[in-house]
Each structure stands twice: as C-alpha cells, then as structure tokens.
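Reviewing the structure listed below.
Only a single protein chain was left out; the remaining protein chains are all shown in position.
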Amino acid sequence: MTTTTLDSKVPSGPIEDRWDNHKFSINLVNPANKRKFTVIVVGTGLAGASAAASLAELGYRVRVFTFHDSARRAHSIAAQGGINASKNYPNDGDSAFRLFYDTVKGGDYRSRESNVYRLAQVSADIIDQCTAQGVPFARDYGGLLANRSFGGAQVSRTFYARGQTGQQLLLGAYQAMMRQVHLGNVELTTQTELVDVVVKDGVAVGIVTRNLLTGDTESHSAHAVVLATGGYGNAFYLSTNAMKSNVTAAWRAHKKGAFFANPCYTQIHPTCIPASDEFQSKLTLMSESLRNDGRIWVPDKVGDDRPAADIPETERDYYLERRYPAFGNLVPRDVASRAAKKEVDQMKGVGPLRNGVFLDFADPIDRLGEGEIRERYGNLFEMYERITGEDPYAQPMRIYPAVHYTMGGLWVDYNLMTNLPGLYCLGEANFSDHGANRLGASALMQGLADGYFVLPYTIGDYLSESLGNEPVPTDDQVFKDAETEASDHVNRLLSIGGTRSVDWFHRELGKIVWENCGMERNAEGLEKAISEIQALKTEFDTDLRVLGSADRLNQSLDKAGRVEDFFGLAELMCRDALHREESCGGHFRVEHQTEDGEALRDDENFSYVAAWDWNGGEKPTLHKEPLEFEYVKLAQRSYK
Amino acid sequence: MDLTLEVWRQAGESAEGRFETYDAPDVSEDMSFLEMLDLVNERLIAEEREPIAFDHDCREGICGSCGVMINGKAHGPQLGTATCQLHMRQFEDGDRIVVEPWRAKAFAIVRDLVVDRSPLDRIIEAGGYISAPTGAAPDANMIPVPKESADAAMDAAACIGCAACIAACPNSAGQLFTSAKLAHLDLLPQGQPERYKRVEAMVETMEEFFGSCTNHGECESACPKSISIDNIALMNRDYLIAKLKNRKLAGQH
Partner (left out) sequence: MEIYRTDVGKKYAMAISGVMLLGFVVFHMIGNLHVFQGAAQINTYGEGLRDLGEPLFPRTLVLWAFLRVPLAAAFAVHIHAAYTLGYTNLKARGTHYQSPRDYLVANYASRTMRWSGTIVLLFLAWHLADLTWGIKTVNSEFARGDIYNNLVFTFSRWPVVVLYLAAQIALAFHIRHGAWSLFQSIGANNPRFNKFRRTFANTFTAIIVIGFMAVPLGTVFGIIH
C-alpha cells in the first residue's frame, strides 16, 4: 500500500489561542452575501440539526434531508447519561485544559490535540446555548444547574436531563431548526435518503436522494454539502444503535473519494442488557451512571447456577474492584467491557444463556435505602424490568457489553472538511475528536460543538472562495450519471430474486464482525473475517430476496442498500484493525497487550490517523496523518 | 407461545385496506412486540409474500417512531410503554392479537401500519421553540430555575412525539401533544417572552389538523411517557390569556 501524508490544516501557536486565531484568520462571508449560498445538510441528529439551525440563522440558504419521518427522531435522541462541559460550576478544579487532557488521555492518545482543545473550549458555550433554548437540565434546589461525575471522571462536569439528555438536546436543536423552517431559511425534506454524493472536478457539488415513499430519485446541488449521518455501529448487527442507523451516506461519499479514517475504533459499552435469543433485534444500553453505585461481579465457580442471592459473599468475584482497586467499577468503558468478556469466556457468565455479569445494587440499597436508589435510577430499573421481566431491586441486573459508538468516520481537517473540497462531515460520522476511545458524555458534546460552534465559522472560509458562482445545475451530466447509477442500483437489488432476506444477511455479517473485530481482535481472525465477509457479500449479490417494488415504501429495499454498504465498511474495518499492529482504546489486538492484559500502544509506529482511500474499489490505499502530542504527555493508561 | 395476528394491510394511502390473519408460532416471551413482527415478516419473506410495513427505529422507547393499536389500545396493554418496549410476556399462549394503524384524518396511511405524522412537525414549526440564535445565550446559570419548575418542564418535555395521544383520543384531538410541548417551554423562565405568541400559534395550527378535547383522559393513559393532562389545562388557560391580555405590559414582571 502506498501512503501519503494528510494536511490537517491545524493552526499553529499556543493551543489555547489556536481556535481564536484561526477564526480570525479565515475568510468571512459578508452578511448580505450569505443568502447567495446554498448548503445541503444531510441528517437531523444533534450535529445536523444544530448546524442547519446555526447556518440558517447566519443567513445561508439551507436544505436539510432526513430519511426519518420527522427531524426529531435521529438516534442522538437515545443518549441517556449527559453532556460534558468544562464549566467548573462545582468548583472542583475543572477547566478547558483538564477536559482536553482527559479526552486525549481517554482516547488513548490517538486524537488530534487541536481539535480536542477546541472541543473543550466550546463545551461551555453549548450548555449556555441549550439552556437558552429551554433544555430542561437537572437543577439543584437553588435553581442552578446540577452536575455529576460520569464514567469515572475525577470532576463533576456532566450536565444531564434525567436519563433523557440526548432527547432534550436533540429537541432543542430540532426546535431551533424548525424555527428556521418557519422563517423560510431552511427547506426540510423528510423521508428522503442520500444515495450518492456528486463530485465534479474533485469538488462536492451536490447529492442524489431517493424518496422512500415514492422511490423518486432526485438531484440537489449546492455550494457545500454537510454530512451529519451518524455512526456505523450497526455493522455489528446487534448494537445499541437504532435499527435504521447506517453508514450509507459516509460510505457513498467514501466511494466518491472521501477518506475513511480509523474505522477499527469502535466503542463497546459495558452496561447493556444481554441478548435473550437469536431473534434479538438490538441491544439496549443502560446508562453508565449505574456503575456509580452498582457493583459488578460473577460467581467464583464456573457454571454456578444458583440464584444470585444464594451465592455467599465469599464465593463472589468482584473482579473490577479486585483488578483495579483505584477505579474499581468505574474503569473506562473499554477496560470494563474486556473484563466482562474475559469472565464470560471463562464460562463464569450468568443468566440463562450465560452471557452476562451481575450488576448488583444490594449494597447501595442497604446503605442508602431503596428510596434513594429509586430516585437515582428509577427509570433505568423500570426499563430493565420491562425488557427482562426481572426486578432489579430484588435480584442483580445482568449486563454485557455491546457495540455502542464508533470513533472512526470520514476523515476531516480542522475545518471539518473532508479531503473532498465542499464536503463536510460532522458528529459521529466524522473521526475527529475522540481518538481510539470516547469518554462518557462526550458524544453529545462533540455533535453539538461541530454543529453550533465549529462548522458555522469554518464553512465561510470555503464558501467565500466561490462567491458569485452558481451551484452546478442538476441537469449537468455528473448529476444525470449519478441518478442513473442510483436507479440501476435499486433495480439490481430488486432483481436478484434469491432466497435470503436482508435481515438474514445483516445478522450473518454481524456475527462475523462481532466475533473477529469486536472487543478483541487478532491477525488470524481478521484475515478470516475479511474472506468470510467477501464470501457473504458474493452470496448477498446472488441470493438476496427483496420483494415488492421501488415506487412505494419498501422497508426491505431501503435496508438492503444499507446492509450492502455495511459489507464494504466491515471489510475496511477489519483491514484497518489488521494493519494497526497495536492495541489502543477501542481497538484491542490480543497480540499487543501488557503482562496484565492491558492495551499496549506502539506510539513509535502507529501514532497516526489511518485514512483509507477507496481507490476505485481496488485494494484500499492508506494515507496517514501523523499525530503530535505537545501538551499531553504520552503515557500508558493505568487505572489500578 | 403460539399466537394469531390480525394485521391491517394497506398498499398505500388511497388503496383499499383489510385485516389479514397470520399465524405466529414459537414466539418467545422475551421478544419485544416488534421482534415478534420481525419474525412474522421473516416467515412472510420466506413464503415470497411482502412483509408488513411498520415504523420503528430506536427500539428503546425514546425516538417515537413506533406505535400501533394493539387490541384496541394505543401501544398495547402495558401502561406507560411504547410498542417497541412491549414484551410478549404481556400476552398468553393462544392469544389473538389485532394490530391496526393509528387512525386520524390528519394521519394518512402510508402503508400497512405506517402513517404520516407530519402534522406534529407543523405544530412545532408554528411556534414550538424558544428563539435563541446560536451564540446569543447568556451564561447558563444566570437565570436560576426553581427545581420544581425544571422538573415539571422535564415531565412535559419527555414527550416522544409518537402520536398515541391522538390515536387513542375518541376525538382525534392533539391537545396532549401540543400542551406538552407548550408546557415544556412555558414552565421555564427562558420561555416567557414568547409564551402567549407561542400558545396562540400552536393551538391554532393544532386545530387545523385535529379534533377538540372533551377531557376523556384517554390520551394520558395511552402516553408511553404518562404525560399528564394537567398540561392541557395550562394550555387552555394560557390561550385565553393570550387572547385577552395586553401583551405590551408583559415585560413588567
């Protein structure tokens, strides 16, 4: 593979001044000229909705597309725990620098320092913005905002709205965007999926969409295209992502030349409800805040079938407290997840399928009383009982890790622009800020930072260059070709006429990826996975059965297109994991671990962002963006 | 358990619809209602019959995409539960389950169990927001909000926009949805400047699409987030004030 070096356009100077200096040095678009520019935003989650609202407020003409029936349904809505911000309201020593430091360290030194510092800087503005929009954050009796410590952070910097923080933040962004719809500055199109990014002379000039209700293929041109289309966790089939979450927009941009960065960085969330049977369609996450009080354990004995209450203290292994005395049950997500896998692999798992570990609230209930626990976690306990039929006040919960978030995504520079001029990527869909592992309560922060406070500044720099240029007309040949290709693609899926449903393929793909590119990876497994994925893809191309037609709502057809893209992504993920001969954050290669079984980085050889080039469908090419750490000293993470 | 389903099938908005009967054998009680439908769909595909279309996404009761009438009840028999969170242990072996889409004039049937709920977005668009352009916000702690108010606003803001309230209402009224959105913003100090303008705009948009409230309370019971009809009373009060009050004086307190 050939490699080139990517320019991240990171400004120079002291890190705390870089963003301000950059904002000053980049070009602006005069207020009167903003309305001459059209920007397409795809996706209406936190990043997309906040970007659309902010751009429209600035005066740009914004066209927004979502495949949902309403712009309020994106999966950002399901985030429970909270959003970080370095407000330092609790006076416990937080600062932008500390949040920056924690994020770089938590990301296992695989993120870009300048981006992370900017994220930490604007985090405080996000809280102000959302509060002004009416987000009902939790408050203390004095009426001021409440904070909690989240996911083992040493300071309380997480703002939350019950267990529905994502929902409330999304509603805020959605409402801000709907205000712009009302004012005529945003044109919102629902039930419409991106099927292609149109590139002319190396520049993104528009998109092709498919109306999910009528099947109509349409072209839309603009001065810039913004993808805010979420992560690719559903490549694993079972994940905590929503059923419709997919990689299609990012993947089709990748096929048009956008580089896909660090696809192997996937986050496994330690506290999900284990699968109950083969037909399980998704996994449900339970807020990590449960680990603040709950104690995690498994029986000492292999295959111990007794109910939890009958297992005496002396025959329980509180393995996190034992192995990590300092952090105990609050070790970072990747560490907690791998530890659970280790116990289950040793046949110490609990539950009917032996696929979980206990998360026990007996101690805190004794200590604080059931009322207090109900106050803190009541809604989570209820949800658990609804799903499992078990009462967590009376018996420990069963939990197991599940795919939750993907740190990888389209490569973007400091301006959030991909390597294709005019194509931007925000939120989980880009790779930018979390390195190899994301801290709890940082996803919401990044999505909103990108949308409210980064893109609205940086996009002007690009747009100002094309003042006076009309967007490429949609009857241009590039659009016509893309449309033809899109309808041919749909017709091909419908005409395969095989025997297997799209869900079957998705489930089989998920098994391969989870088995070989999940919590632990090794070279042999990854190579096997690549060939299995290719074989399954061949089967998909010949044996897929999609019934019905393309001219009305056809959910199997919609899904077939998305699953097809997961094949490509899954293969790239395995390739990336195979090439990265080290362990870091969410990427754990069994060949690279310390004597204690912890992730062992190779900073000398792998301190870079791996950005993959589609290369016309031939073997993908690797481009590297070297990472430099001026402010955070590289160190082995230790949570002992 | 073995079940029999009667599911509404309709090819499109103007097509004729009808109930079709399907056997659903070997359903596990740990399945969610939608996983049970997945299973039925897998069988239909195997028999080369088109699967049942139904809306769903997050499957954890928060996105508000799912929702059907199950045996005459919106979201089925379990109170405070969205369809995706309803599990089959709520049913018994041999049960006959009737599944029908939400019905309201404003909600056209897209296909089978999928309906078009875009009128809810029109209500939000009309005024369901606080005008706070990005960048203009003061420090978040500048305006203290009494905990009771913040909690009550959160109770209302928990609405997931599934439209079960409208589907369950004998009058197809949109009051619970609209009043919840209003209460969320109106109970907070940040929502005060636009409070009366908002209630006027949203109520009047609501009335373009939906019926009127006769205080049955069916909406509250159908709501997967158990949002209270107290919000409707608040909306009614604010609406009258909006019509009578001299709003030039609203800055006085």
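Every chain is named by a letter (A and B) in the order it is written, and numbering of its residues begins at 1.
Assume a contact is a pair of C-beta atoms (placed from the backbone, for glycine too) under 8 Å apart; a residue touches a chain by one contact, two chains touch by 3 or more.
Just so we're clear, the structure is a prediction, and the values are computed from it rather than from any experiment.
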{"item": "Chains shown that the absent chain touches, full complex", "value": "B"}
{"item": "Residues from subunit B at the interface with the omitted partner, ascending", "value": "6, 8, 17, 19, 69, 71-73, 79, 98, 100, 103-106, 168, 170-173, 203-204, 207, 209-218, 220-222, 229-230, 232-240, 243"}
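Methods note: only the chains that are shown with their structure count from here on.
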{"item": "Inter-centroid spacing, subunit B versus subunit A (mean Cα positions, whole Å)", "value": "27"}
{"item": "Complex contact set, residues of subunit A against subunit B", "value": "50, 53-54, 57, 68-75, 77-78, 87, 89, 125, 127-134, 136-145, 161-162, 164, 166-168, 171, 174-176, 178-179, 181-182, 190, 213, 240, 242-244, 276-277, 279-282, 284-285, 383, 386-389, 452-453, 456, 501, 503-504, 545, 547-548, 552-553, 555-556"}
{"item": "Touching residues on subunit B, where the partner in the complex is subunit A", "value": "11-12, 28-32, 34-35, 38-39, 41-42, 45-46, 48-51, 53, 55-65, 78, 81, 85, 87, 89, 110-111, 114, 116-118, 120-121, 124-141, 143-147, 150-151, 153-154, 157-158, 160-161, 184-185, 188, 190-191"}
